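This structure is in structure tokens; I'll ask about it shortly.
Up next, chain A:
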Amino acid sequence: MSLLLFVFDSILLLTLLGLATAAVLSPEPRNAVMLFIAFGLWLSLVWARLGAPDVALAEAAIGAGIGGALMLAAARRSARRDNRRDNRRDNRRDNRRDVSCQDAQ
Partner candidate 1 sequence: MISNSLVLPIALPLLGALLVVALPRKMPILGALAALATTGSGLWVTAQTWLQADLGVVLGGWGLPLGIGLAADGLSAAFLAMSSLVGLGTSIYAIGYFAGSERCNHFWPLWFLLWASLNGVFLAADLFNLYVMLELLGLSAAALGALTGSRAAVEANLRYLLVGLLGSITYLLGVALLYAGYGTLDIGLLSERIQPSPLAAGALVLMVVGLALKAALFPMHFWLPPAHANAPAPVSAVLSALVVKTAFYLILRLWLDLFPAELSNAAAAFVLGVLGAGAVLWGSWRALRAERLKLLAAYSTVAQIGYLFLFFPLIQATPAGIARDDLIAACVLMALTHGFAKAGFFLAAGLVQQKAGHDRIDALGGTAQSMPATTFSIALAGSALIGLPPSGSFIAKWVMMRGAFEAGQWWWLIIISTGTLLAAAYIFRVLSRAFGQEPTPQCFLTDARAEIPALLLAFASVALLGLAAGPVWSLLGFQGAPA
Partner candidate 2 sequence: MTAAFLYGAAGLLLFALGLWSLLVHEPLLRKLIAFNIMGSGVFHLFIAVAHRSDGSSPDPVPHALVLTGIVVAVSATALALALNSRLEEADAKASSSKTTPSGAPEPNTTARTGLPKPSSNGANRLRWPSR
């Protein structure tokens, strides 16, 4: 195997592992899903290099595409719910503060 190919393979794999690590370590759901989609697309690139174009196509379309879309929808839904809950909690706190202000007056 030529040195050039070895370097090429190493870069492919290091990027792949880097993307996976980033996806796993990201605490914010939407970022994590984005990184996971990027990981899936990069993985399909690697598989194309390994002579598996069918699997590469399927991974890009199903694993990264549909799987990513599903996760993204879930991340957005939970973010929206959290927002709503935070708003509600803030409102409640505001109300309480209003009440206590009135009491003070």
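Picked so that all candidates are chains of the complex that A comes from, given by their letters.
In this section, a residue touches a chain if its C-beta (ideal position, glycine included) is under 8 Å from a C-beta of that chain, and two chains touch if they have at least 3 such contacts; residues count from 1.
None of the values given here were measured: they were computed from a predicted structure.
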Selected neighbour of chain A [touch, this complex] from 1 or 2: 2
Interface residues, chain A side, partner candidate 2 - complex: 1, 5-6, 9-10, 13, 16-17, 20-21, 23-24, 27, 29, 32-33, 36, 39-40, 43, 46-47, 50-52, 54-55, 58-59, 62-63, 66-67, 70-71, 73-75, 77-78, 81-82, 84-85, 88, 92
